[in-house]
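Below is one structure; the comments refer to it alone.
Only one protein chain is missing from this complex, and each of the others stays in its spot.
Naming follows writing order (A and B), and every chain is counted from residue 1.
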Amino acid sequence: MQPFDYIVPHNFAEASALLMAGNDDTRPLLGGTDLLIRVRGGFIRPERIIDLKQLPGMCDIVRSAEGWLVIGAACTMNQVAGHPLVRQEYELLAQACESVASYQLRNRATVGGNCCNASPAADSAPALYCLEAVMEAYGPSGVRRIPIHEFFTGPRCNALRPGEFLTGIHLPPVPSRSAGAFNKLGRTKIGDISIVSVAVWAEAGSRKLEAGGQSKHPERVDGATRTAADGQSKDAERLTWRIAIGAAGPTPLRAPEAEAALAEDASPEGVARAAQLAAEAARPIDDIRASAAYRRGMVAVLARRGVNSVLARLGAAPSVVGGQP
Amino acid sequence: MNHTIHFTVNGEPFTLSVASHHTLLQVLREQLVLTGVKNGCEAGECGACTVLMNGEPVNSCLVLAPEADGATIVTVEGLAHDSQLDPLQEAFVAAGATQCGFCTPGILINSRALLDRNPDPTDAEIRAALVGNLCRCTGYIRIIDAVKAAAHAQREVQP
Partner (left out) sequence: MSQPAGKRTVIGASPPRIEGREKVTGAATYVDDMQFGPSLLHGALKRSPIAHGRIVRIDASRARALPGVRVVVTGEDFPGLTGLYLKDRRIFALDRVRSVGEAVAGVAADTPEIAAQALDLIEVEYEELPGVFDPEYGASPEAPIIHPELASYEVVPFVFPQPGTNISNWFKVRKGDMAQGWAEADLVYEHKYRVPHVQHVPLETHVCVAQQNVNGKITLWSSSQSPFAQRNLIAKALHIDHSRLRVITPYVGGGFGSKAGVSMEGAAVALAMHAKGRPVKLRMTREEEFHTTFVRQGLVAILKMGMTKDGRITAMHNRFYWDGGASTEYGVNITRAAGYSGTGPYYVPNIHVDSYCVYTNHPVGGAMRGFGMPEIHFGIEQHIDEMAHRLGLDPVEVRLKNCLKDGDETLTGMPMHPTGLSECIRKAAAAINWGQETVSYSSTKRHGKGLAAMWKAPAMPPNPGSSALVRLNEDGTATVSIGGVDIGQGALTAMAQFAAEGIGIRVEDVRVNTVDTDYSPYEWQTVASRLTWSMGNAVLRAADAARTQVLQAVAEAWDEDISDLDIVDGQVISYRSEESIPLKNICIDGVQRKDGTFVGGPVVAQGRFMPDYVTPLDPETGQGPRAVVHFTTGCQAVEVEVDTETGEVQVLKIVSAYDVGKAINPELVRTQMEGGAVQGLSTALLEGLILDHGVPRNPNFTDYRIATAVDAPLETENIIVEVPQDDGPFGARGVGEHPMVPTAPAIANAIYNAVGVRLDSMPLTSEKVWAALQNNDI
């Protein structure tokens, strides 16, 4: 690697100022599993690398007062996948994180870095789209929150502004009756970059968080705290579905038509129709990993398998799956 | 620019001046001459450079040298104690799990971490845990057998 300097900032403001001053010469470091490969390959030539891992909260997973789960941007994939709160309530995210590369790589790779790199194939992203994550950034104008679907803006492009960096990923509380399934297809059986991936999520009732729509800041999410959405409402059996697709478009994508169709009809025929709608929502390309046609076909297969898996889990253990008792 | 780091490697404390852009792999191989740690791809894909960092396996090619400040590192050279081989090392020789030997150090380290967190792994768990260690010689079957044998031997000693 060509020489660069390594800097550990003392606080958020210093980190932001260093990134602001450096432009492209300065790169933030979380796990480094993508950054260092790009430096070594000569694709980028930073003069300074700012290690953000030691800033307060960056490596913590905590429950906020409002009941949201806050994952520090520098939490590793293994840390997230193994965290009790993630496993109990956001197991979909654990599935996605555990599907990334290898065990030893997941000890360095971070969920925040996975999102900031903004690869369309980022495996944590479809899960975070389904969970309607809110990304929190710190920058020259202070703290800013960005819904996940606005965070990804294109292949390797994210919504961060100059001087901004990701500090955390906020997950809204989920009703106890909920379940998710993450499926991906790679060339090797485990750990490959996804040819396509599909995350499927279903939860009881409606949280007024429209599919693909505006998410609210944690403080202002309506009635979405753990107690309020506990599966007690009248329409508990009406499911809200979310489907997100990875590696089949310039960014991860939601499949709102498929989601709406499932809410109306989750019979085997309805599931097949929804899977087809998910495939139609994909915007895949041909590349060295797969053709667009194969990707589109596989979105349908993985979506159907995901929906069936979620239905099985919800059916198997109503009212406890995916949530705390 | 250089940084001074303090860290522990195979039980011994070291203070080193390291270059910012060097990796932990380079520091171990070039400054400490722990050449059992192998360089196979420098991209976190092959696992030959795997070491334990604070008890967990990492690709040392993807850790910057200054990031290792304060860490506890174990390399393949640190697996045996007082010339008593680790059960994994014994099992790898006995099972024919090493051929050219280049991937072996990384696989031993990663397997050590697996047995530390799961003393009785299934076949599928062993295979999944070793996905990040490429081997071109053995076809993996003997490696999986050796990890199982070592797990068994270890349980015999420490039930």
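Basically, a residue touches a chain if its C-beta (ideal position, glycine included) is under 8 Å from a C-beta of that chain, and two chains touch if they have at least 3 such contacts.
The structure presented is a predicted model; accordingly, all values stated were derived computationally and were not measured.
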The one residue from B:Gly55, B:Gly101 or B:Pro119 touching the chain left out of view is B:Gly101
Thinking of the whole complex, not just what is shown, which of B:Thr23, B:Ser60 or B:Thr138 touches the missing chain? B:Thr138
For chain B, which residues touch the unseen chain? 29, 33-43, 45-46, 48, 75-77, 79-80, 85, 88-89, 92-94, 96, 98-105, 108, 126-128, 130-144
Name every residue on chain A in touch with the hidden partner chain. 1-3, 41-42, 185, 187-193, 195, 288-291, 293-294, 297-298, 301
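Here, only the chains that are shown with their structure count from here on.
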Need the CA-centroid distance for the pair chain A / chain B, whole Å please. 30
Can you tell me which positions in chain B touch chain A when the two form their complex? 1, 3, 19-23, 42-44, 47, 50, 53, 56-59, 61-64, 66-67, 110, 113-114, 128-129, 131-133
Note which residues of chain A are touching chain B in the complex, please. 1-6, 8, 29, 31-33, 36-37, 39-40, 49, 51, 78, 101-105, 107-108, 188, 190-191
